[in-house]
Every structure is written in C-alpha cells, then in structure tokens.
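Note that one protein chain of the assembly has been removed; the remaining protein chains are unaltered in position.
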Amino acid sequence: MLWWQNLPFLSILLCLLASAGCSLLPGRISRHLARGVLLLCILGSASLTAGLLRSGSGAFVFWMGHFPAPWGNEIRAGVLEGVCACLFPLIMLCALTAGRGALAEGTASRRENLYDAVCMLLMSALLAQVYSNDLFTCYVFLEIMTLSACALIAFRNSGPSLAAAIRYMVLNLVGSGLFLLSLVLLYDLTGHLLMENLHDSVRALAADGAHHRSLTIIIALMTVGLCVKSALFPFHSWVPDAYSAGVPSSNAILSSLVSKGYILLLLKVYVRVFGWDTVLASRVDLLLLGFSLAAVIYGSLAAMRAAHLSRMTAWSSVAQIGYIFLGLGLGTGGYAAAVFHLISHAFAKSLLFLSGDRLREAGGGSDRLADLTGAARRDPVSAVCWSAAALSMVGLPFTGGLVSKLLLGMEALHHSLPVRIAVLAVLALSTLLNVCYFLRTLLVLWSPGREASPLRESGRRLFPVHAACGVLALGVLGTFLGASPLLELLTRGLAQF
Amino acid sequence: MNLSMLWENRPQAAAVILFGIGLATLLLNQNLIRKIIGFSFMDSAVFLFLASEGYIAGRAAPIQNPASPLPASAFVNPIPAGLVLTGIVVSVSVTALMLALTVRLWQRYHTLNLDEIIRLARREEE
Partner (left out) sequence: MRNDLDQDLRASLEEPVPSASPLDQAHLLQHRSAVLREENDLSRMEPDALRRLRILYRVLSVLVACGIVGTLLWGVADLPAFGGGANPTENEVMDRYLSEGMREGGATNLVANMILDYRAFDTLGESHVLFTAACAVLLLLSREPERGDLSRSVPEADAPADPVLVFTARVLCPALLLFGLYVVLNGHLGPGGGFSGGTVMGAALILYRCAFGRRRASAFLSLRGCRTLTGAALAFYALSKAWSFFTGANHLPSGIGPGTPGAILSAGLILPLNIAVGCVVCCTMYGFFALFEESGILPEGDGSSGRSRPEPGSSRFRKGGAEA
C-alpha cells in the first residue's frame, strides 16, 4: 500500500475529528481549525490525484478494517473521486471565508463554532459519499448531509429561515425514505450492500430476467429519492425560500455542494450498481429526461419573474440542476458532460451567492433588482466576480458554462430524433431565457445609478471576501481554459469509476 | 398480481401499506406534529420490512454460545438487525431536529399549520 492511498480515509476522519473539536472550542479558534482542516483536505486530495495519475494504475480499494470486500466496509478512490474531493473542500473553504462576516451579524445566537462543526460534519459526509463503495454507508452519510444542511439553512434562526428549513426537511425526508426503502428492497433481492457485489447480482438477475418487476421499482425509487433530495424540478419547492432566507455561505454550500453530493451518489449508483443497460431496460431514463428538461425551462422562466437577486439565483439553480440531470439522462456518453457541468456550476453558483451578498450590501442592504442600480460602482470587485459567474450561467465564451452546454448538445446528437430535437430546442430556449434575465441584471448593476454611498466595511475586512470570490472566479475561467485536460481527466476517472 | 405470493410475503406487504399510510399522513396534514408522526410511520414501516427480511423460520437470535459454538444454520440473519439499529438512530435524530424546528416555529408564529407558517414567513420577508 502506497502512502497516498491512506489519504481518502484520513481526510474523512480528520473532518469527523474536527467537527467534535469545533463543537467544543470558541468560535474564533474553531474557524481557524475548520479552515486548516479544509486546506489539509484539499492538499491531501490533490496529492491523491497526483499519485493516481503518476502511478497510472487506476482506482484502488481501501479496506475499512481487517476484513475484505463483502464482509467489511471499504472505500474506493479513482481519479474522478480525487477531483471531486479537491473541489468540494475548496468551495467550502471559499464559502466559509467569504461568508464569515455575514455569519456574525445576521444571527440571533452567536454560535459560530457550531456552524463550523456542522460544516465539518457536512464535509466528512460529502467525502464519504465520494469515496464510499458501500450503499449502506452512503445512506448513513446521506442522512448526515440532510441534517447538517437543515442546520445550515436554519442557522439565521429567523422566521423565514426556519420555515424554509422545515420545508426542506419535509421533502428531503420523503427522499431519504424512498432511498432507504429501495436500498432495503435491493438487499432483499441480492443479499449484498457492497457495490461490486451488488453489480454482479444485478447483472445476474437482469440476465435471468428474474425479479424484473422489483428491479424496475428499485431503480425508479432510488432515482426519484435522489431527485427529490437534489431538488430536481417537481421537487424544488423549498429552494427559493431556503436560498433567500439563509446566510450567504450556507446558500453557497447548499447549492454547490449538497445537491452535487446527491447527484454524484446517483451517478455512482448508475455506474457501479445497476449499469446503464439495466437503467435503460427499466425506462427510468425517460423520467430523468422529462424532469430535467422541464426543470431547465421552468427554472429559467421563474428566474425571469423574480424581483430579488437571491431568488433569481435560486431559480437559476433549479434550472442548472436540470442540466446536470440532463447529462445523466443521456446515458454513458452524457456522464462526462454531467460531471463537467457539476464542476463548472459549483464554481459559478457559489460565486453568484457570495458576491451577490456583497452586492446586496452595496445596494444598501436590499437585493431587490431595483435597488441594485449602480451597485457595481460601489463594489467593483464583487460586481466583476458576479458578472463572470453570470456569464458562465448563460454559457458565453471564456466560462465553463459554454463547454458544458456544448458537451450536452453534442451528446444529444447521438440519440434518437425526438430526444435530439427536444434537448437541442430546450438548450437553445433556456440560453435565450438566461441571456434575458442575467443580461437585464448586468445592465442594472453596471448602469450609473444613485450617487455612490461609501461602503460600511473597510478594505481590510473586505479582503478575505474578495480573495475567496477571486479564487472562485478563477475557477470559472479555469474550467474554460483548462477544459480539455479536465475533460480528459474526467473521462479517465469515469472509465475507472 | 400473484396473490398467493403476496400472502406469503404478508409482513412485507403490511410494512409497505404502513409506509403508504405514513406518506399519506405526511402529505395530507398541514399540522407539523402530524407530519412528524407521518415520518415516524414511514421509518417504522421500513424497519418492519427489514426485520421481516432477516427472519428465517425456526432459527434463533444470533447470540453465540462460547462454550459450544453452534453452526451458522442455527441463527437468523444478523445484517438486517444492524441496519435497523442504524435506521432507528437516524430516525431519532431526524425526529429531534424536526421537533426542535417545530418548537421554534411555534414560538414565532403561534401556529403549527405549515401553510399558515409559510404565508406568515413570506409576509415577514417582504
């Protein structure tokens, strides 16, 4: 066993230990602890990816204990896992750094250390989700994600945020229930919980044609359960309220990390447990395609009607989740597009929320579009970052959004005529709608408005926010400039996923 | 539908019906406490399902005798028991968190009706 193969398990355990530590330490120490651990996780995952690439050996399995595969737990790491494990802590680090000021002022209870503890738990759950090779482990950490995300939404402790949190919980628990039920049914049919063994058993069942009915039900339940949890179109009702009532760092984390974790799990289930052929045989792909196309259109239309910046961003998030699921619904060829969009959207959306909060400050504490006239003059750095993210959402050149839309469109060409037409038409229409509402907001932001009122904060306090936004903006740019190596990395990762 | 097979699997069928009752409770009631009860129903239904999966007719609970170990064919499946344990812990955690949210919402809006709460929250936001 090589030294870097210990890194995945170390990063999960480090986050768990840090969460226990953060809950006991005062806020000013816990924030440094949390950031330090996140930094270590990024470094660890980067060395893991480098090690994997250099050795060229493909994915490896790590026993969690003294017992081999079907008896003990195990985790599995390949290139794709390494990339995701770099991305997630990076975005959380940026969100925690940029959102710290708003965290302290916007809350009734000053329990920042608990916020850090919950964030560390969320991070450990995300990493476990990324690495786990056992479906039941995934379920356990899925619940940690659900609970900690609820705590993040409710952190402000104001009425709207509590109401949003309870709506989030209601829908998400239905999702967890469906996922658990399908997991239990699957265990009943196969007798396994480990993904490789599940895959073999499902293969055998599909070849036999035995239990075809239950298998279809299981795939449908699991898909719907995870769609509910990642707020795909008909299950999105909590999204706008949650994102407009939460603190900005929570919004960034929720939209860029939590929903992505569920999507990654669904991808894992499709690739490692069922195999795309079995999913095709159950016709669940049509469900995915239908939901995702509807999500793209509905989210964009609703974003056009929104009067607040945060609500608009939230609705655009509904649409963007649709793009990722569109990639999944297109099958094996669309996986790379889905993961690429997952990455580019994670950068852009967290940037939109974090810099959007700065613009709200510049707009005098209101994020009504009407109040934001000329906000760019008062806080140019945030405005530039926001604009970059918005352009990525639209899919203009020099942003990652363009690449993912191109990938999706190109993949659709390989499909049957109705699918091809539907996907291309929806892509075109949604791009048009995106242009409408993001361009309108950009014009409002950059137009000369009321005379500039000086910002309340000094430059020194703003520096961490701007630095974090800058890093994310670089990510948006980097996903375009480095698109081809990243895509190659993802393809290689998916091949060994 | 194969009815004799359904009768054979009646514990599972009962669990599934309980799950549906829980889901309907959750969807039909706007009262938060009743919604939480609906969740507990759904969770318990899944546990019942799991427990009936582990059962093998005529076998004992998996506690081994150290002096004279029994063969594996003497015991029921231990895996569902472990899974149920995990599920119960998750269910307790979720219920506690939901109740805490409900208490806070009630302190704020003096109602447990979710529609009402959402309406009041919207008004407060504006």
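Per-chain residue numbering starts at 1, and chain names A and B are given in the order in which the chains are listed.
Operating definition for what follows: a residue touches a chain if its C-beta (ideal position, glycine included) is under 8 Å from a C-beta of that chain, and two chains touch if they have at least 3 such contacts.
Owing to the predicted nature of the structure, the values given are computational and were not obtained by experimental measurement.
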Query: Where does the absent chain touch, in terms of which shown chains it meets?
result: A, B
Query: Out of A:23, A:332 or A:373, which touches the unshown chain?
result: A:23
Message: Residue by residue, what part of subunit B touches the chain that was omitted?
response: 1-3, 5-6, 8-13, 16-17, 19-21, 23-24, 27-28, 31, 52-57, 61-67, 69, 71-72, 74-75, 77-82, 85-86, 88-90, 92-94, 96-97, 99-101, 103-104, 106-108, 110-113, 116
- prompt: In the whole complex, what residues of subunit A lie against the chain that is missing from view?
  reply: 1, 5-6, 9-10, 13, 16-17, 19-21, 23-24, 26-27, 62-67, 70-73, 75, 108-111, 113-115, 117-118, 121, 124-125, 128, 134, 136-137, 140-141, 143-144, 147-148, 150-151, 154-155, 157, 162, 181, 185, 187-192, 201, 211, 213-214, 217-218
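Please note the rule applied: only the chains that are shown with their structure count from here on.
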- prompt: Roughly how far is subunit A from subunit B, going centre to centre by Cα mean, in whole Å?
  reply: 28
Field: List of subunit B residues in touch with subunit A within their complex
entry: 19, 23, 26, 32, 35, 39, 42-43, 46, 49-50, 53, 79-80, 83, 86-87, 90, 93-94, 97-98, 101-102, 104-105, 108-109, 114, 117-118, 120-122, 124-125
Query: Any idea which subunit A residues touch subunit B in the complex?
result: 136, 140, 143, 146-147, 150-151, 154, 157-160, 162-167, 169-170, 173-174, 177, 180-181, 184, 187-188, 193, 241, 244-245
